[in-house]
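The following block contains the structure, expressed as structure tokens.
The complex is shown incomplete by one protein chain, all other protein chains being positioned as in the whole.
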Amino acid sequence: MSKDNEGSVAVLEQPAQRPAPPRKQNGTVKFGVVGYGYWGPNIVRNLQSMSGVETTAVCDVSSAARQRVHKNHPQIYVTADASEVIASPEIDAVAIVTPVWTHFDLAKAALESGKHVFVEKPFTSKVAQAEELIELAERKNLKIMVDHTFLFTGAVKKIKQLLQEGLLGRLYYYDSTRVNLGLFQHDVNVIWDLAPHDLSILDYLIDRRPEALVATGEKHLNGLEDVAFITIYFPDNIIAHVNVNWLSPVKVRTTLIGGEKKMLVWNDLAPDEKVKVYDKGVDVNTHEGVYNLLVNYRSGDMWAPQLEQAEALRHELTYFINCIADGPVAINDAAAGLRVVRLLEAAGKSVRKKGALVYL
Amino acid sequence: MSKDNEGSVAVLEQPAQRPAPPRKQNGTVKFGVVGYGYWGPNIVRNLQSMSGVETTAVCDVSSAARQRVHKNHPQIYVTADASEVIASPEIDAVAIVTPVWTHFDLAKAALESGKHVFVEKPFTSKVAQAEELIELAERKNLKIMVDHTFLFTGAVKKIKQLLQEGLLGRLYYYDSTRVNLGLFQHDVNVIWDLAPHDLSILDYLIDRRPEALVATGEKHLNGLEDVAFITIYFPDNIIAHVNVNWLSPVKVRTTLIGGEKKMLVWNDLAPDEKVKVYDKGVDVNTHEGVYNLLVNYRSGDMWAPQLEQAEALRHELTYFINCIADGPVAINDAAAGLRVVRLLEAAGKSVRKKGALVYL
Amino acid sequence: MSKDNEGSVAVLEQPAQRPAPPRKQNGTVKFGVVGYGYWGPNIVRNLQSMSGVETTAVCDVSSAARQRVHKNHPQIYVTADASEVIASPEIDAVAIVTPVWTHFDLAKAALESGKHVFVEKPFTSKVAQAEELIELAERKNLKIMVDHTFLFTGAVKKIKQLLQEGLLGRLYYYDSTRVNLGLFQHDVNVIWDLAPHDLSILDYLIDRRPEALVATGEKHLNGLEDVAFITIYFPDNIIAHVNVNWLSPVKVRTTLIGGEKKMLVWNDLAPDEKVKVYDKGVDVNTHEGVYNLLVNYRSGDMWAPQLEQAEALRHELTYFINCIADGPVAINDAAAGLRVVRLLEAAGKSVRKKGALVYL
Partner (left out) sequence: MSKDNEGSVAVLEQPAQRPAPPRKQNGTVKFGVVGYGYWGPNIVRNLQSMSGVETTAVCDVSSAARQRVHKNHPQIYVTADASEVIASPEIDAVAIVTPVWTHFDLAKAALESGKHVFVEKPFTSKVAQAEELIELAERKNLKIMVDHTFLFTGAVKKIKQLLQEGLLGRLYYYDSTRVNLGLFQHDVNVIWDLAPHDLSILDYLIDRRPEALVATGEKHLNGLEDVAFITIYFPDNIIAHVNVNWLSPVKVRTTLIGGEKKMLVWNDLAPDEKVKVYDKGVDVNTHEGVYNLLVNYRSGDMWAPQLEQAEALRHELTYFINCIADGPVAINDAAAGLRVVRLLEAAGKSVRKKGALVYL
């Protein structure tokens, strides 16, 4: 689910006189897709397999990428000019699957052109950009969905359900490790590359707002942090920690979540039993004397609930179509995207100051 | 190897008139052991199995503990009075296997009584105490060894050898996770309980001195941090990270070490192949254009060297006997113990200030 | 790599007057593919991605399968009539990707029509059929390749290389477990479904010919064995064992190979380090007294060689194209297919007689 290699676009030129893209037909939601790198093909493939949806045009500045589109989907119009997609009257919604530094300009143009927007995470490079897009979308009555794909996986859905049902009791901590020999990015550090997954997940799972964070890390190769650790403080003593690393010999995707009543481990690389719920915990009884604090350990069965198997991205795109038709974007709307960007921006600030506490 | 449950002692009383403990014999190093809780029995068992060494007396304030000593080792003199052990003219060396807050007084009394000292980690509760003991030992020409047991395991020995041979190339990072449903301590937080293992190991493996650290954490149960994360900055962009947690449903003892040429994973819970060395890495080539930074990934064989199997504590005690006889304590002397206490003290300061950078 | 769901075909009718399929062009090898169930699409996809090869026509009796062909590959001619593919003068080679009971008739017709044949494993339902096809192919100077895909995986290639280099020393045993909650077949038992993988691999790796076998098993659901165990005796005390099971709660794909000098474990489900070579073994020294047999254990490093990552089927199809052009089919020719069918036929005989020894 990692989006290692974004599609590429030139910075948007002023849309000039241009040959007409394919014309609009009735009855289906027409998508234009900007960016056909690593993740774009998954968007197109899923859109193609859904009913009531159609991908009308795909843009990428790389000719090799455009040729791949044409080979796989000969019926789709291909262009190197993003403005051709964005401005097309045929198109209802634009999926922006390009590097983060291009998101703002592309999304802004799409919204101004009256299109709904489905945009890769992280939403934007800056908090101010996200705020501007939110304001613009509201004014134009258009939807923005940020591609926080993990929220639509069976694992995260199940964990959310367990938390909502109170199975874990009061939440104590969330601790995620996301490391591997990563694809180095030229434009962002490991925090902006890997942590958006974790930040979007914990934003969804933890129903409090973070208060402050501390980020530490180090650069070894190309002047960007390749190893980083983020601690996030929440109200009520909830603490989150995210360990991201591009220089790990092994791939790890493991999250520990500890609660008062139960604790769980989510190992996203396990072929089966990705989520294991442990009937383990600690009870503290205060006795008469202050010093006589008694800690009792509970240890019971382990239970691995069956998880929904369907492809998360397909779920998410279906959800987007439904939101366009008649509802608000709930769990991964632009506000969620903004919250993640705010955490990323704060983490960047903290890591540059060697772990300074940054309030949110 | 975790020392969850220390032996207990009363705070030292002034040694008064007391019945004579067993008298000294020629030819062997005589040990007195103070503390017979979780770890003390291992010390005694190992000393008993070695030649040229003898445990002459064991002290514990718990009568149950004293009865266990007597049942297992009827020939050993048992007492509730630590000063009886410490002051005995029969005894050459004292092993202090008690809670950390008692180390200073016991060690000081032992040194003043002319005994060599083998003391549990962490060495002392405060930097100033460690410094005072070092000065005292030097003045009295006595040895202090701090029980950094892990340095004597096959895994750490092999990793040290690989680093010294330059197999990993320039060191990038050290990242350890040490979590489980831990035994809550009344007197120390999770940093003082679990991190001394990691801090003593990285003090040994990394041949630079740490410059600063950042520690974050949270308290959930008894007013002491039960979850904590420490980042330590070293010269030359080396970074270390230690994740300790008493509230984890699963036990994890895994350390990633990344270098320029190779990377390794040490999983101390693996029944075999605890250390895996990966021929993986990244080469960065700068091209003419600044932007054209080329990152090449290498991925080759994995290799799990056979590790020495012998019990680490036995190795360490043998090393101590040899040091008493004729040499300096090299790798886990009081100076090493002091460096670990300095890191712990700094981590405590940082965690109380929500991750403030503390220079070392 | 399991072929759970074969494409389906009607039993071949006499080819009558039929509309001409696409005509032959110069310069490329033209393939017709019969069967587009589970595995057929992989054949077509790989052929399409290779240069100098082309899939001209695909046949399947299922209209849903034909529609899938058309959707994915609109340029390919689609038909429900296998004889139309087989008899087409446009076509040089036929890939037969249908249930085993149809292989003989289809392959025979293809050979008689002058086509090379690439046929799914197991080659045929009976030894006599395989022998007849071999004779026919030789007479017509045509190639037959049996799709023993595993021989083209990085793991099997590496193991073969290690054996050829003598790294393991004299071979002692080969022990494979291939179990999971399998797709029940209507026409074959678990031996014919799962064991062809193992039998083709051990036929390739062990450079002796098996002498006899014993198979045991049991039926629980549909009148066909769903659990079975095969022991195969080779010369020089080499023994092979294959455990296949459609009723296992967990998926296992693990093979142990023991040799005089080294031993290895191949876990095909491991994401990395699929093949681990252990420097372990036993040396037996006979002393003067008969009774004083001394057994010494060796235990050294473990080593996981990097494996070739490319898709095995693509390798295999490339190899087939090269064989058609100018060489013999070496490792997975019809003779290898026949040897596997001979083992399957013997295993079927043995299992029906509750483990009777069947000579080969």
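Letters A, B and C name the chains as they come in the text, with residue numbers starting at 1 for each one.
By definition in this document, a residue touches a chain if its C-beta (ideal position, glycine included) is under 8 Å from a C-beta of that chain, and two chains touch if they have at least 3 such contacts.
If you're wondering where the values come from, they're calculated on a predicted model, not measured in any experiment.
The chain that is not drawn here is touched, among residues C:Ala128, C:Val250, C:Leu269 or C:Ala325, by C:Val250. Note that of C:Ile239, C:Ala270, C:Ala335 or C:Leu360, the residue touching the chain absent from this view is C:Ile239. Looking at subunit A, the residues touching the absent chain are 272-273, 279, 299-306.
Although one chain is not displayed, its contacts with subunit B can still be listed: residues 74, 250-251, 269, 271-272.
Against the chain not displayed here, subunit C makes contact via residues 172-173, 175, 177, 179, 181, 183-184, 186, 212, 214, 216-222, 227, 229, 231, 233, 237-239, 241, 243, 245, 247-250, 256, 258, 262-265, 276, 278, 280, 282, 284, 291, 293, 295, 297, 299, 354-357.
Please note the rule applied: only the chains that are shown with their structure count from here on.
Among the other chains, the CA centroid farthest from that of subunit B is the one of C. With centres taken as mean Cα positions, subunit B sits 41 Å from subunit A. Between the Cα centres of subunit B and subunit C there is a gap of 55 Å. Counting partner chains per residue, subunit A shows two or more touched chains at residues 250.
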